[in-house]
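Structure first, commentary second.
With one protein chain held back, the other chains of the complex are shown just where they sit.
Labels for the chains are A, B and C, by order of writing; each one numbers its residues from 1.
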């Protein structure tokens, strides 16, 4: 089955799924999961690279390909969608518009296949736009302020889309075609300034979608307000569209020809790459600080996405073969970890109805699997070995160290260490610490939600121990485009500086843990007590009954830290002020042009008349 | 006889004369006359599109040869646009007769409507300047009547004054052109204008710009548009939004192409600027609105600005830049359907303010989905028709290196997307106010909406079929 | 044709009348006065049309036996034909707009533009 058939199948299935969901939403969601699985299976089954066309249009045909450069993204998209869909079988129970939700997520699946499977820019753009408006409707379904969030999302997405289409047509003009292969073949004929323009347009579009500072403003609200299972898709895949674009443009645009001359730099021909690398650094730092200061778990993860978007961009613009592979790996890492985090926070929301950190607490007793998923995800996100996140970070660090870029390395380190702070915040506030009375009877989430989270957990650990599983397609991609591939085996990675053996790290860590367990078990068995039996020394503190939250140190968790940043300006506020100013000036325009009396209109006409003549005359 | 485009004007006019006579016999029977007439028009149009090629043909009237008598211009592409206009007119008519006929002075409005159709067809077809003036006035008078549908007397008055001012300027310009060129035939005028002093041409062209901007909703004279849209009936809004504005725009484009095509760069530059200003200001103001009809009105203004500026850009070099021009015409065509669909749908829901439309999709699911299709098309989302016209427009503009134009266009498009989808969002995701009475929508109305959305989806999945016919409009046989 | 026309009488005069009408539109607040301004503009344009067709010492464009012998020049017949149409249209518009003024008065009980606008915007 070529991708074009899979896309048609997805399109048809979306309607069927909608109808089934109208009848029984659970059956519809199960059907959706099965559809995704089957489509994924067919893609896997016809493992050979292939390209295909979809010609429902008379002379505009959509080109698709399944090839070295997109297979990893296709599988990523499909697996994330399968996991989220599995999670949704129980997870969308409280949603208001279940059939529509299923319908739209199936369309999202279709657009993911389309964007990642496209063999030309127009196809990519069409499915990108499809994704934009479908996501708009999906985000709008969410919580209280989701409508505004969706509009902001839309606004930024449209800017990205329009930047992109301008770039596409510039390419079209320059090389007379918009297929990737055409671009590769005729890349040399484009003039330098045009190359620069095109690159800027595409990269800016990618940055908006990817949520890099200072274009990240849509992320916070879109993430926190959208329906939880859709947030996972949003951060797991849709945000990655932006980096896929940068990846593509990095891959096809300058690379195919430059690489042979200068294998160490991908986008080095253009001076912009340094600028973007530093932008990435700033994005990492600001995303990290902002994430530390959030109180809402989903907003926190949103800002962590800003920071990680910085890592990905850093890797892509940095340019070494190792960094490039690290960037692709980091896309996968962040997809998986964000998926795990959002799913687990979604699970918490499913049971408790809030994602505010200081309102929750102590849920580990009620939701152990959710906790485990979250724990594994954050360990991976913070880049602690032996999980998957460490691999990509290690690769990025290696290239930074090799080239001695100490500001960028500083940013990367900052983000990495800062991530301990922000990932620990929900862990402490949501799962650990004091449990409020009202959450005492909270149950673990139903089976399918657990299944979805479990898969994410297993994958994170598996890829951490055996990173070669994901590095292999990256290596073959690098070979295909002629970059010197990174050296890696199933569990070993080699940089020029040192060797990383994930299996050894994992084994040693496991051994250490077992040793610790043995020592622990050697000594006397502990007495288990209730949470607040010890520190109040047996006394019943009256406030503990009425106001348990004051003993749950979760609000302003990093107060001393936030005091450092009290006086810093906020980009979002700046945008907001600008928007308000603009909006009020629109009112003035309306007053001026459309709220006059008849005399006023005639004045307007006469003046226009005279002005046009006068300009010509003098 | 059936192959004469003049039938398109004569038949509705004749029907208009028939109405008073029939009215004497039966007051209800006048319902059927306009429908029969427009149906006949559509039938004639299909025939005409079939037998006429893409090249421009001139049809003389009264036996006078081309430069002297009144002549009509036709080719299959103009046929397509006319077909769309007449189709929308038919839809508006059916709706009017079904729903609003009994509410008003049926005689006057039916008469007004059928005359308007005749005049609109005349505006699109005629190749004579003074004739165009007459048809414009005729259409405007019919428009004034329709504008008073729901006792919107003040907007109608505003409309009359502004429009009359514009048409007087137009007349002034026409006569002056006649004076310097000795003919009123559009095609011949352009030849005779060659040795006229450039200063004179400037005054003349400015006169035309300002004059034509009233019917075509361009900036200095478009103040009536939102007011009239807001106060008229559903039929009226469809008439103004899809029928009259399209025909007027087309007439303007025709004048520009046929009369001023000889490279009057200043004229086209000013028109581009005016068009872009209209576009931007229209979108900005629409952005503030919280009433659907006003939104559509301002966005319609903006679209007119876009189309005019695109056309004038395409004409700037003295020849027609086909790709831009065709894309602009495609955009014009798509707007007919999409705007018609939105106005009809929202009219059927019965409320226009955001407040009252809150969450109405929960109660009127199907209608809301159809409206959504219209909106998605107008803001250019795949897989609907509007995507392709926007697509071709950007493509051709970039191909001709008009990056600034593209930037302005896209910037305004972002605002457009934003406010239209805010409206949709308001319809779907807000809490429905149970105090609001829900209107029943009849099967006929649904049928009308479905046929419109079918057109949109059909073009969306098969843009090249329309693009092929749209292409070469006017390029075939200009003298 | 230029040398034949006396610009002051035939061109600038009608245009001045036209501008008087424009002045009315610019300044008047009363609906009736606006209508009258429009009518004045109409008048100006119509005069202009006729003036353009005029020639000194020319005869009516009708072929007769006598004409064929004496005269060499005709007055341009087209503007005269056009002005008829124009007058008819302006009469129709005036009639309609007057009806509209009455309706406006019935609805708002005033003819003052500003007041009507005020009521309308409420």
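Criterion: a residue touches a chain if its C-beta (ideal position, glycine included) is under 8 Å from a C-beta of that chain, and two chains touch if they have at least 3 such contacts.
Basically, contacts and distances are computed from a predicted model.
Per its UniProt entry, the chain excluded from the display bears the name "NADH-quinone oxidoreductase subunit H", taken from "Hydrogenase 4 subunit B", "NADH-quinone oxidoreductase subunit H", "Molybdopterin synthase sulfur carrier subunit" or "Acyl-CoA dehydrogenase/oxidase C-terminal domain-containing protein". In the entire assembly, the chain absent from the figure touches the shown chains A.
Only one residue from A:7, A:364 or A:449 touches the chain missing from this view: A:364. Among A:7, A:384, A:455 or A:488, only A:384 touches the chain left out of the display. Within the full complex, the residue among A:447, A:509 or A:575 touching the omitted chain is A:509.
From the options A:83, A:280 or A:432, the residue with contact to the chain not on display is A:432.
By the touch definition given at the top, chain A reaches the unshown chain through residues 362, 364-365, 368, 371, 375, 379, 382-385, 390, 394, 397-398, 400-404, 406, 409-410, 413-414, 417-418, 420-421, 424, 427-428, 432-435, 495-501, 504-505, 508-509, 511-517, 519-520, 523-524, 526-529, 531-532, 534-535, 551-554, 557-558, 560-561, 563-564.
The working rule: only the chains that are shown with their structure count from here on.
Between chain B and chain C, the centres computed from C-alpha atoms are 28 Å apart. Here the spacing of chain A and chain B, counted between their Cα centres, is 44 Å. With centres set at the average Cα position, the gap from chain A to chain C is 68 Å. Residue positions of chain B with contacts to 2 or more other chains are 161, 165.
Contacts with at least two other chains are made by residues 25, 34, 117 of chain C. On the side of chain A, the complex with chain B involves touching residues 56-60, 126-127, 129-130, 132-133, 136-137, 140-141, 146-147, 150-151, 154-155, 158-159, 162, 165-166, 169-170, 172-173, 583, 586-587, 589-590, 593-594, 596, 598, 601-602, 604-605, 608-609, 612-613, 615-617.
Across the interface of their complex, chain B is touched by residues 1, 18, 25, 31, 34, 38, 41-42, 45, 48-49, 52, 78-79, 82, 85-86, 89, 92-93, 96-97, 100-101, 103-104, 107-108, 116-117, 120 of chain C. Put simply, chain B touches chain C in their complex at residues 130, 134, 137, 141, 144-145, 148, 151, 153-154, 156-157, 160-161, 164-165, 168, 171-172, 175-176, 178-179, 184.
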